[in-house]
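With one protein chain held back, the other chains of the complex are shown just where they sit.
In order of appearance the chains are A, B and C, and numbering begins at 1 in each one.
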Amino acid sequence: MYSFKNDYSEGAHPRILNALIETNMEQLEGYGEDPYCIKAAQILKERIKRQDIDIHFFPGGTQTNLTAISAFLRPHEAAIAANTGHILVHETGAIEATGHKVISIEVNDGKLKPEHVQSALEAHTDEHMVKPKLVYISNPTEIGSIYSKSELEHLSSFCREKNLYLYVDGARLGSALRSEENDMELSDLGRFVDAFYIGGTKSGALIGEALVICGDSLKEDFRFHIKQKGAMLAKGRLLGIQFLELFRDDLYFELADHANGMARLLKNGITEAGYSFLTNSPSNQIFPILPNTLIERLLEKYAFYVWQKIDEENSAVRLVTSWATREEMVLEFILDLKALA
Amino acid sequence: MYSFKNDYSEGAHPRILNALIETNMEQLEGYGEDPYCIKAAQILKERIKRQDIDIHFFPGGTQTNLTAISAFLRPHEAAIAANTGHILVHETGAIEATGHKVISIEVNDGKLKPEHVQSALEAHTDEHMVKPKLVYISNPTEIGSIYSKSELEHLSSFCREKNLYLYVDGARLGSALRSEENDMELSDLGRFVDAFYIGGTKSGALIGEALVICGDSLKEDFRFHIKQKGAMLAKGRLLGIQFLELFRDDLYFELADHANGMARLLKNGITEAGYSFLTNSPSNQIFPILPNTLIERLLEKYAFYVWQKIDEENSAVRLVTSWATREEMVLEFILDLKALA
Amino acid sequence: MYSFKNDYSEGAHPRILNALIETNMEQLEGYGEDPYCIKAAQILKERIKRQDIDIHFFPGGTQTNLTAISAFLRPHEAAIAANTGHILVHETGAIEATGHKVISIEVNDGKLKPEHVQSALEAHTDEHMVKPKLVYISNPTEIGSIYSKSELEHLSSFCREKNLYLYVDGARLGSALRSEENDMELSDLGRFVDAFYIGGTKSGALIGEALVICGDSLKEDFRFHIKQKGAMLAKGRLLGIQFLELFRDDLYFELADHANGMARLLKNGITEAGYSFLTNSPSNQIFPILPNTLIERLLEKYAFYVWQKIDEENSAVRLVTSWATREEMVLEFILDLKALA
Partner (left out) sequence: MYSFKNDYSEGAHPRILNALIETNMEQLEGYGEDPYCIKAAQILKERIKRQDIDIHFFPGGTQTNLTAISAFLRPHEAAIAANTGHILVHETGAIEATGHKVISIEVNDGKLKPEHVQSALEAHTDEHMVKPKLVYISNPTEIGSIYSKSELEHLSSFCREKNLYLYVDGARLGSALRSEENDMELSDLGRFVDAFYIGGTKSGALIGEALVICGDSLKEDFRFHIKQKGAMLAKGRLLGIQFLELFRDDLYFELADHANGMARLLKNGITEAGYSFLTNSPSNQIFPILPNTLIERLLEKYAFYVWQKIDEENSAVRLVTSWATREEMVLEFILDLKALA
C-alpha cells in the first residue's frame, strides 16, 4: 500500500535529522532563544529581504493560526476566509475558541478577491455585528490553486485601503512558490502581507512552521502569546535547527520542486488516460475525477482520500505528493490507472 | 560554560534519535493514529496497570495543562493550585486564557494537602464565586519536593469525597518516581488521580508529554480538544516513537536515575562544603543557599539561576540536573565551589 | 414622525410600571431570590405545565443566548443556526466570544428543518471539525415566519435522536403563539425543546427575558453562569415583578394579540393597495415590497427600516408593530400609502 493521502506521511528529510544529531549534545538556551533559532530567523529575514520583520517558530499550523490571529485581533474583530479555508473547516473551531468569528465567503477556486472581501465589509455595518479585520488566505489554497503576484498585490492594496490585516497560511508555501504557474517570490509576501507562515511540517521538516510578522503594530509582546497558547517549546532548538537546515541553502525549495514534479507527473499521466480534474491545481495536491469503480480498484493498492461525489458514477479524489514521494510509485500508479481504466 | 540551568538544555537521548531515524521513511497515518502512538499508549497502559485509561501525546507541558484543564472544566469551575504551581505563575495565564480562574493556596513546600483544598472550598460558598473543581499538583513540585504515596492517597480520597478532580503535572515525573524518598509507582497515579501527564521533554525526549486520563467522564471527545488547541501534530508519530522508546524497556527510569544521581552528588558536595538548602529536594532540582560572592564567581564558569534573595549576603540558587548531565562537570563544580568558598 | 421601526420604541405597559411602583419600597432579597421572582417562576411553570423545569430571568436577549449556549456546550461543541439567525448576524459574535462556532445553514424562510440539521451533521465528521451539538431556532423567526407544532415536533424528534439540544430564541414568542397561523401552546415548547426564552422586552416589559431550562442535564449550577456573564441583577426584583404582571393573567398574550392585530391591519391595507410581501409573515413583523419612490415619501412621516433591495425600482421594507402601536396611526399609514401610491 503506497500512500498519496498527504504530505506528512514520512518523517523528515535526512539532512534535517542529521542536523538534529550533530547539534544534539550542545547545551543551548531554551524557548527559542538559542543560536540556531536566531540564525534561522536571520536567514529568513535575508530571504524575505526585510530586516524589520519578526520571525517566530511554532510546532504546528493550527497553533500558528490561532496564536497569531488571536494576538492580532481585538475581541469584537473577525477574520474573513474563503469557505474552503482551513481555519473555517478543519481546525475544530480553534479561532472561535479564542473568541473570534470567522466569516465565510463562498468561492469556487479557493481564492479570495477584493470583491469577496468587499461583500463581507458591506454585510457588517455597525456594532450589532462583528467587525471584519483580518483577511485569511492560504497559498496554495486547500484545493491546490495558487495566487498570482498581481492577485496578491490587488488584495493587499484593497486590505490596506480598508484597514484590514492580510494573513497568509503557508502550510504548503514552498509548493506554491515553486509552482510552474507562480510568479511570486518569498520577498513579495514580505511586501504585501501583514503576517504569513512558512510551513515546515508538510515540506520536509519533522515538525515546525515559521511565522513572519511584517506589520509593526502586530509585533509587540508576541512571545507572550506564544507562551500563553502553549506553543513555546522548552527545546525551541528543535525548530530553529530545522529551519536553518531548510533555508541555509535551497533545500526548502528543492523539496518543493520534487513534490510539485511528482504531482505534475501524476497529472500528466491521468490526463493522458483521459480524465479531467476538479480544480486547476498547479501545486502538490491534485483532484482528478475518476470512475468509482476505478477508484475502488486503486484503493486496494494505494491510499488516498475520496474528496467529493461528482455524479452517480464518478468522484473526485485527492492525491498529494511530497518531498518524499517516490517517482517509481508515481509511475506505477499511472500504469495501474491506465491498466485498470 | 557548563549549564545547570535546566533539564532541557540538550537535545534527546541518542536512542530517541535512533528510533526516529529508523522509522523515518515509513509512511504512517497522521494525527497520532499511527502504530507507534498506538503501541506507546498500550505500553503505558501496561505500566500503569489499567487498560481502561486513555493516553494522548502532546508537544509540550503548558499545552497539555491548558488542553486538559479546559476540557475538564465547565465555564464557572476553577482549578486550585499551590502558590508555586506552574500553571499559576509560569504559563502566562494559559488557564485563564481558556476562561478559568486558578485559585492560589499559600504553602511552604510546594505541596497541597487536604486542609489547603478545604480552605479553598470554604472560601467559595455560592454562585457569586467560582466553583473549585480541579486540584492541580505537580510531582515533583516546582521546588523539588515530592509527594509520598500516603500524601497522594489522602489528597485523592479528599478530592473524591468532595467531588473534585485531581490532576498531576508530571513534567519531571520520572525524577519523582525514582527519588530515594519516593514510595510510589506509576500505577499508583493511575489509581489515585483523574488525570496526569508523564513528562518527556525534561526526561530525555526531544519533545513530548503523555497525558493519561483515568476518569471516565473526562475521556469523551478528548481528541477534539487536542485539535482545537493546536496540539494535534500532523506527524504525531514524532511523539509516539519517542514514548515507545522511553517505555519499551526502562530507559525513562534509567534517565531519571541518572538525573537524580547527579543532583544527589551535587547536594552531597555542597553539604560537605558547609552550605544548607532552601528546601528539602530529593529530585533533580536543588536549591542551595550560597554567599553572593561565591555565586558571582561560580557564574563565571557555570550557568544556573539565582532563585531567591535570602539576606544581604546570601541567595538561594537553583541547580538542575538531567539525563544528560555529565558527572565530571558535577565533580568539577563541587571542586570549584569548595575552592572558591 | 411615527415609528414602525421596532417593538421596543416605547417604555413598558402601564400595568408593569404600576407593579414596580406598588412594590417599590418593599425590602427584598437581591439577585433574583425575592418572592416576586419566585412567584413569577412558579406561574410560568404552571403555564408551561411542568414543575420540573428551571426558570431564570435575564435583562436582555443577547445575554440570555450567550449565557445559556456557553453554559450548555463543551468547548469543542457548536451551535447550528439558520443564516438569518440572530446569534449568527446581529449579536456581534457574542457566541463566538464565549468560544463556540455557530454553523450557518442557508434557508429561505428563516426556519430550520431536520434535513438542514442533517446536512450540518454530515459536514462535521471527526475531531478536525467542531461537533454540532445545539440547534438554535427563533420563533417567530427574524423574518416573521413561525413554526407549526408539527414542524417543531419533527425537529425535536430529530434532535433527540441525534443527541442534539434544541434551543428556541423567543424574543417575540408571544407574537408567534398568538399568530392566526399558530397551533402551538407554551406547554408544547416545554415538551419539545431543551431550553427556550420568553421575551419580555419586545412584548410590553421594560426589560427582561425569561429563560426556561427543560433538560435536566442543563440545569446544574446555572446561576453561576448568570453571575459570571454579568446577567445577575442586584435588583433582580425588577425582572420578577414584570414577568409576574405579564403572566398572572393573560396580559402577555393580550399584548401579543394587539401587536399581531396591528400587523394584520397593515398587511391587509398594503395588500389592498396592490403590493406583495417578501415573506409570509403571520407575526408582528411584515416585509412589504414597495416602490422606492413611495418608500421615500413614507419615510418623511414614518420611521421604518428599508430591508432589502428587490430590483432597481422596488425594495422590501420592514414594518414592526407592538403592544404600543396605535391603531389610528396604522390606519393613517394605510391611507397615506394608498394616497401616495
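Keep in mind that, in the parts below, a residue touches a chain if its C-beta (ideal position, glycine included) is under 8 Å from a C-beta of that chain, and two chains touch if they have at least 3 such contacts.
Computed from a prediction, not measured in an experiment: that's the story for all the values here.
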Request  = Using the touch definition up top, pick the residue from A:H128, A:K149 or A:K309 that touches the left-out chain.
outcome  = A:H128
Inquiry  = Among C:L66, C:M184 or C:L255, which one touches the chain that has been omitted from the display?
reply    = C:L66
Task = Can you work out which residue in A:H13, A:K227 or A:R318 touches the chain that's missing from view?
result = A:K227
Request  = Tell me where the left-out chain touches subunit A, residue by residue.
outcome  = 31, 70-71, 74-76, 98-99, 127-128, 130-131, 221, 223-228, 232
Where the unshown chain meets subunit B, residue by residue = 75-76, 78, 89-93, 96-102, 104, 127-130
Note = Interface residues of subunit C toward the undisplayed chain are 2-3, 6, 8-12, 14, 17, 20-21, 23-28, 30, 59-67, 91-94, 97, 201-202, 206-207, 224, 227-235, 237-238, 303, 324
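Here, only the chains that are shown with their structure count from here on.
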Task = Sort the other chains by how far their Cα centres are from that of subunit C and give me the top one.
result = B
Query = When subunit A meets its copy subunit B, do both sides use mostly the same residue numbers (more than half shared) or mostly different ones?
reply = same
Key: Chain centre separation (subunit B, subunit C; CA means) in Å   = 51
Junction residues of subunit C - those touching two or more other chains = 75-76, 98-99, 127-128, 130
